[in-house]
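Complex shown without one protein chain; remaining protein chains in place.
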Amino acid sequence: MTDNILEIRNLGVRFRTDTGITNALNDVNFDVPRGKVTAIVGESGSGKSVTANCIMRLLQPPGEIVSGSIMFEPSEREAFDVVQVADRDPRIYELHGGLISMVFQEPMTALSPVYRVGNQVAEAILCHRQVSKEAALAEAHDMLQRVGIPDVDTRINMYPFEFSGGMRQRVVIAMALVCHPEVLICDEPTTALDVTIQAEILTLIKDLQAELHNSIIFITHDIGIVAQIADYVVVMYQGRVLEIGTVRQVLKDPLHPYTKGLLAAIPGIVPKNQRLATIATSVGDADITTPYPLKDVGDGRMVSQP
Amino acid sequence: MNTKAGDDGRILKVRHLSKTFDGHVALQDVSFDLARADTLGVVGESGSGKTTLARCILRAIDPDLGGSVEFMSEETGDWVTLSTLKHRELVPLRKEMQMVFQDPYSSLNPRMTVRQIIEEPLIVHGERDRDERLERVREMLDLVQLSQDSLTRYPHAFSGGQRQRIGIARALILRPNLVVCDETVSALDVSVQAQIINLLEDLQKTLHLTYIFVAHDLAVVRHICNNVLVMHNGVVVERGDVDDVFDKPQRNYTKLLLSAIPSPDPDIRMQPAERSILDHAEPVVEGYGLVEGPVWHDDYGLLFSDVLYGGVYAVDNARQVTPVFEHRRGIGGMVDHVDGGLVVSGKNVSLKRFGETESVLLLDRDPDNGNVGYNDITTDVHGRIYAGSLGSSPVFDDGLEPRAGDLYVIDLDGSSRIVAEDIQLTNGLGFSPDGKALYHADSRRRQIYRYEIDKAGELKPREVFFEFDSGSPDGLAIAEDGSLWVANVMRERVNGDSPHDETASQFLPGRVLVINPNGSERTAIEIPVPMCTSVCFGGAGLRTLYIVSGSNGVDGDRRGGVYRYEAPISGLKLTPAAVQPRLN
Amino acid sequence: MLRYVIKRLGGMVLTLAFISVIVFVVIQLPPGDIVTSTLERMEASGMQASDEYVQNLRARYNLDKPPYLQYLSWIYNFVQGDLGYSYIFSKPVNELVWERLGYTLLITVSAVLFTWIVAVPFGIYSAVRQYSIGDYSITVVALIGLATPNFLLALLVMFFAWEWFGVSIGGLYSVEFRDQAMSLPKLLDLLTRLTIPASVVGMGGTAVTMRILRANLLDELNKPYVVTARAKGVRPVKLIFKYPLRIAINPFISTLGLLLPTLISGEAIVSMVLNLPTTGRMLLQALLAQDMYLAGSFLMLLAILTVVGMLISDLVLAWSDPRIRYE
Partner (left out) sequence: MSEAVLERPPDSQDPIAQVAPEELDLLTPKQLAWRRFKRHRLALVSGGVLIFMYFVAGFAEFFAPYATTYRNVTAINAPPMDVRFFEHDGTFHFRPFVYGYDLHINEETWAREYSENPEKLYPLRFFARGDPYELWNLFDGNLHLFIAEDETGAGYIHFLGTDQLGRDVLSRVIYGGRISLSIGMLGIGLTLILGVFFGGFAGYLGGWVDRIVQRMIEVLQSLPTLPLWMALTAALPAHWSSLRIYFGVTIILSLFGWTALARQVRGRFLALRNEDFVIAARLIGSGQNRIIFKHMMPSFMSHTITTATLAVPGVILGETALSFLGIGIRPPIVSWGVLMEQAQNYQVISMTPWILYPGLFVVIAVMAFNVLGDGLRDAADPYNTGGL
């Protein structure tokens, strides 16, 4: 058993529409260490969500994987390449929610409005294990308690629209974790939430991770969140990986000009009356658009550079 | 910039602005001033009312009656009351104040070219000359760093950042003085956000703009704003210089908000505060004027007085209110007397003792010596009564020489004397548990004095025990562990107005500040209504903290009431000094 | 939920009140009235009506009173269940309308059933297999169905039934049953014969509903909650039925309400072509003869039928969609 639960190699994705072809991912490479939190950070269009959908095999047409592999090695199973699994292959459903599960950005719309939250969580269990509905509901109840839903006994029978955004996101998290997946993918789970709620959700995810020791891929555009939650960081830009390293390496001593630019553009970091850097200014004439391959620059760091 | 009549450097005066959308209060009693070329941040979470505030100021929404928004028009060179103008009358003023929106997509008409969008304001304001207009539009494009060939394109051709630039151009082409940015950079990616922020800052320098910057990203606000309003549930909970507020927040909500920001430095772990610190004390009775002098009475339950509308009332556990004396305005402090009966004091009220039947004058006020009455009072173990006189001050506009108040003591034989002097505005009084020290709040100096008491039971010279950064101390109670529970009135004068103009103050929700015996701050208990005037302990085992609040003193206002808070201190009892000897 | 029901019931009563006024006005619209047309006929047949005879006639039909009083007495009696007296059939309206209305209801309901039985499966198919051959062919058929006036459809059906099978499909019962009392074979005969009017009347509606269902389903298919459900491992078929369809069905239900007026209209004309013993033909006669009570009753009762139907569809919707129930 290697210490990487996921190894993504040369992943390429493109979107073909009647108006043209866009390469969403070009030659994406990175590892997801077991039992750690790996953050994928990038701005919109960087392809971070597409990457997640590939790992989840949720990529919908017109999107298609054109190259590469995603080696997935669960603890009690031999490794397999997610990309190679056929659509109708039962392993897909095992994957969905069983081995890997996902928390999405929009808590308001991520739950079906017409089913009680308890049933929606319980369904996740019933999809993967042969247990009675009662048993499933009981587990759902515990899980909901675990994610900090107050007064579960009554709330388990409520409908999503009776919940606040934060509470809904807790439900979604419960739904994602109820089958004890080995990998949890969080796709901007707090972007739609207020900052105080965001803090609560982040704390919750951190605590649960410490408790369950599962591997987390955390997708975000917010450097602050990265700093707070991640062990490792993958910086993406225009469908490419620019830099990989531990959170301290990347945030405290960025190597790639784009990463530098990104950090120099954040009001929180930049002193008050100092002018914010924009990518344009900070990158200067450094070339960040040509897709150089990732180079290993020692102590586990990778940077895309000539 | 040319200053005209009435121009005192301020560009905006907002007073008691409120907005109610069918029943639900979106904005409540907001007041602030805005200096020209200043940048005011308005922060808060969704539903805090920040956007409503922004739109009420520009009259995109009509605010409720009562409040007012005054704007220093450069045109007329005088104050204009925006909040009451007819929409038609507002049109000329639109030149001087504009808005930049949040959503770069819905804020531009998809069926107009960039040129049409940017020159629309000129057309509306009667610029006939096409070439002139085009000229101005081209200027604006340069100003916001958009290429000239954007002119003929439609919004769909632009990215979010570029669209925001278009929006800014539209807002600035009329050369406004006041620009309201409603979450202008929130929808943008970090790097683009940086560009727009820089642009806004540059434009402010070149065009002497005044910004109201509504945002939920506190980092952004701190970066570009000088002053900030923190809003929560439609109420301003804290305001001030952005660095002060962010570095040492006073209000629980602000603390919560700031503690929740994830720091971009991995070595600074965020420790979000508990949401429970927002829990308010729960109301017992409401709908009174200025409620004062609460005292717990084993027979009556809680006694309180209404300074504004008069009367002393008792409220029992069932929240049943029974009047004790009717029609007595101005009663401030109350305390049981060693010989039974209730001693009351107050503005323009002499110190009287009300027994079952007769009332005895204990200590008369003496206006000629600048003593217009007494405020809070307390008794020591022996039953001696300590009363702080209000002195006389312009606040009471009774035409007397302004004079600080004194602290009187009435001995058991009824003789009285002054034991301390020069108290700016006397308030809460109370003894430490061991009875060895007397604490005394001075509202105007915003200090709490501490008097050691010597063997003979005389007061030593006072020292300053505690200073208030925000708001001022009012009544206080002292717990068994020696902690001071001080009513903290969060009324802040809106800068620049006459100090005695009641309507010119911004009321923040009241709170009770808990101060450790060593003078350090422990915590704050907040109540939903503005003026927190006094506190006392009561209820079974005297474990409950009763908080009384007043209204902003304007007649007809009935936001005053009594609130209760279960004190989280184990075995909390009242100090001997505060325990009243039972009536007969 | 109860609050909602009460609210809707109140709304229904109000609507009906408005409708009754409209109906009354419409009935009063034609120049002249029963009396004048009577007199015309009498004069035509050379008779001379005495003034007091005319007076009696007017009094009998309340024509001597001002319109609003006429309306009030009409609606008052109507609510009492007294639908008035039909001039052309010289019978109380009560004896004329109910059976026919019953058949109208029967056909309309079966049309609704037909609509759903056909629309739901095909709608789902063409949404899930968007842009497939099947989708396109369903689409085309739907288009034609939508474009064919249903009386034309009725004619064609009859025509081909006659040409190919030599059967006359007019009427609700085969000849041999016409004058018999209701019996099991007669009932079966009725049901088999019902299929034709039901399908003819339901055709247009079916097309519409199918398009709506398809559209709704397509909208729902890519909603986040569907992706979430997929991500937690729900199998494809179950996914479609349990998630997007469950939601898409709601607006679909509410279209029943909008469908009813169309169906009842269609029924009125189709029944004339297929000469079924329902409201259509008699309503037409009544209208042409300005038989105000008969026509008025028909219009009013048909309206009630529709409004009640709409109410039912609303309640079903509320039952199926908690968001409405909890509002």
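Each chain gets a letter, A, B and C, in the order it is written, and its residues are counted from 1.
Throughout what follows, a residue touches a chain if its C-beta (ideal position, glycine included) is under 8 Å from a C-beta of that chain, and two chains touch if they have at least 3 such contacts.
Small disclaimer: the values here were computed from a predicted structure and weren't measured.
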Exercise. Of the listed residues C:M203, C:L245 or C:M310, which contacts the missing chain in the full complex?
Worked result: C:M310
Problem set entry | Given B:E74, B:D189 or B:D336, the one touching the chain that is not displayed | B:D189
For this session: Would you mind spotting which of A:G12, A:G45, A:P113 or A:P291 touches the chain that isn't drawn?
Result: A:G45
Seminar exercise, completed: Touch assignment to the omitted chain, from C:I75, C:L194, C:I253 or C:L283, lands on C:L283
For this session: Over the whole complex, note the residues of chain C touching the chain we left out.
Result: 11, 14-15, 18-19, 22, 26-27, 29-31, 139, 142-144, 146-149, 151-152, 155-156, 158-159, 161-163, 168, 211-212, 214-216, 218-219, 222, 257-258, 260-262, 264-266, 268-269, 272-273, 279, 283-284, 287-288, 295, 298-299, 302-303, 305-307, 310
For this session: Extract the touching residues of chain B with respect to the undisplayed chain.
Result: 55, 58, 60, 90-92, 94-95, 98-99, 101-103, 106-111, 120-121, 124-125, 153-154, 156-162, 167, 170, 174, 189, 191-192, 195
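The working rule: only the chains that are shown with their structure count from here on.
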Problem set entry | Distance between the centres, which are taken as Cα means, of chain B and chain A, whole angstrom | 42
Seminar exercise, completed: CA centroids of chain A and chain C: separation to the nearest Å works out as 54
Problem set entry | Separation of mean Cα positions, chain C and chain B [Å, integer] | 64
Exercise. Hey, which residues of chain A end up touching chain B in the complex?
Worked result: 43-44, 194-196, 198-200, 202-203, 221-229, 247-248, 251-252, 261-263, 265-270, 272, 275-280
Problem set entry | Residues on chain C engaged by chain A in the complex (per definition of touch) | 222-225, 227-235, 243, 246-247, 320-323, 326
Exercise. Can you list the residues on chain A that touch chain C in the complex?
Worked result: 56, 58, 60, 93-98, 101-102, 104, 106, 109-114, 123-124, 127-128, 159, 161-162, 172, 175-176, 179
